[in-house]
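A single protein chain has been removed from this complex, and every other one stays in its place.
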Amino acid sequence: MPIYDQGYRRYEGRSPLHQIRFWPITREALRLILAKRAFLFLLAPPLGVFLFYVGRAYVVTRFPEVGRVLPSDGRMFGEFLNIQVFFTIVLSIFGASGLIANDLRTGAILVYLSRPLTRRDYVAGKLLVPLSLNLAVTLVPGLLLYVVCLALAPEQFAKWELWWIVPAVVAHSLAASLVVSLVVLAISSLSRSARVAGLGFAGLYFGLEMVRAILQNGFNRREAALLSLQADLQALGVALFGVVDRQLDIFWGWPLLVLVAVALGCLAVLRSRVRAVEIVT
Amino acid sequence: MSAEAKGAAPPLAFSRASRWYGPVIALNDVTVSIPPGVTGLLGPNGAGKSTFLKLAAGQLQPSQGEVSLLGRPAWGSPEVFHRVGLCPETDAFWEQLTGLQFLTTLLRFTGYDEAECRHRAENALHQVELLDAKDRKVGGYSKGMRQRVKLAQAIAHEPEVLLLDEPVSGMDPVNRRRVIDLVRNLGREGRTVVVSSHILYEVEAMTKRVMLVHNGRILAEGDVREIRDLLDEHPHTVALRARDPRRLAAAIVGWPNVISVNFGAEGEWLTVETARPDEFYGALHSAALGSGVVEMYSPDENLESVFKYLVAR
Partner (left out) sequence: MRDTSRPLPFAKGARAVFELSLEGMVWTRRTLLMGLLVGFPVLAAAGYRVWLAARPAVPLPPAADLYAVAVAIYWIRNVLPLAALFFATALVADEVEGRTLTYLLTRPLTRPSIFAGKFAAYLVTTLSLALPSTVATFFVLLSARGWDAVGPAVGDLFRDLGVIALALVAYGAFFALLGVLLKRPVIPGLLFLYGWELLANLPGYLPRFTLTAWLRSLVHHRPAEEGLAGLFQQVLPAGPGLVVLVTVSALFLAAAAWIFSSREYVLEQ
């Protein structure tokens, strides 16, 4: 009677890689962020702005004279999204500045890359975190605002001439959220401290905005807007939605080029910083 | 004459000290005095060893009770650190400094002048065999080197009291041996050395005096053998190797102090459990002669066994 060997047998099956294998990275990071009470407080201001614009749309339907002072057409969405861009910065500092910095500090990046994950998967998983947060305060309320406006004032918003609003909201939200997410992630990869990365991002953002203000006011150079990330994103909004802003009255191609260059630069930084091993000389 | 005998305060003393973090009690009503020499602080992870050392080093305040270091309260008395050295468990340094700079910087905090700082730093690095690497940045050190430079900063100012938290963690066997010898020498010099570890055989190699911690309480304190002798409810085990183990077994199985006799898997060995080891050893001589006993040892007179017995009580 044969006695079978009960020892360890090597698995010889094929285990295909999941297509969205970076999803657990995103899911766990989002779960940790959403569990923080402080995060809910940070969501309140963008929600407040959204409610303000809903109220504004309602007021304009009741009192059409108000529409002469406060535009209630496609431009309203541009104004709204340009304000929400500021909140993407705050959310990114809070939720995303430590995403890679903490992994570098604790050595967890080795743990990630010792799984069947490529560096691309790791970066994609991490990128989805700030992207989700930022889209939650840009794309989602932007589209929701459009739906609410359609419901409240169909005669004003349900027009063929305004077909471009939805694509413009999607394009602007995606562009702003993606660029901000890439920048904060790249800065996070340059430091081992979430606090330093957050402050670095804030310093870069507000500092360049000040530089822009000095150059525009002091030298009367509108092109100085290209130096500021906020101004570039808002200029895109101006171009997409036809918002009037003297300081951002530049050809849309230039801010778009700057944003693309910034995005590519951030990807290059991530490519060089996200490694399993750091050589110390 | 020891300091205690003179009536001086013990170098390190806990008096009904407790410490909790929120609802979790990390150290529970501990009263001990640590005398000069090497004392091993042992326990599994989460037993309270780190909390004990942090209280001793004045990094934490006891929630209740008192902790005194060289006669002063450990918390809020920075002056004691002229005479106290701590080797922390965390692997953390100012990475941009070289080994020598790291030590001289810390010695400057102890009040020495530049020349004295350098001299002491080099001396300490020599003791841990890192003098050749003194001008390399700590960031480029291996794990074992980092551990040794941490130890060097603890001994550089020749403290009277040394608190060492896992001092041989991450070291290769050769360096581990060197550090163990260094610790023993420090104890022989009359310094008070508390070594915290969860690796029992490492502490056994350094000292016979231990303090066993479990669930925030001190289980036992003193010489390993003395503790073992006090554990009456656990029979002592004696392993004997003889040319004629069956004859030996026949001779001793009827003794009233013998609880059980087992034959080993390899034929020559016999394992005996006895409730009264002194009687057993006294009577063993004649039986041993007749059976050709060539080797004898007690497998449970070691720290691991003692600890298991104490935890199981």
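Chains here go by letter, A and B, matching the order in which they are written, and residues are numbered from 1 within each.
Going forward, a contact is a pair of C-beta atoms (placed from the backbone, for glycine too) under 8 Å apart; a residue touches a chain by one contact, two chains touch by 3 or more.
Given the structure is predicted, the values throughout are model-derived calculations rather than measurements.
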Sort through B:39, B:153, B:197 or B:305 and give me the one touching the missing partner chain.
B:153
The listed residue (A:30, A:43 or A:196) that touches the chain absent from the view is A:196
For a quick check of understanding: of B:106, B:121, B:224 or B:306, which residue touches the chain that isn't displayed?
B:106
May I ask you to list the residues on chain B that touch the chain which is not drawn?
21, 50, 54, 57-61, 78-86, 88-90, 92-94, 96-97, 105-106, 108-112, 153
If the hidden chain were put back, which residues of chain A would touch it?
38, 42, 90, 93-94, 97, 105, 190-191, 193, 195-196, 198-200, 202-204, 206-207, 210-211, 213-215, 217-219
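Everything that follows uses one rule, which is that only the chains that are shown with their structure count from here on.
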In angstrom, rounded to a whole number, how far apart do the mean CA points of chain A and chain B lie?
54
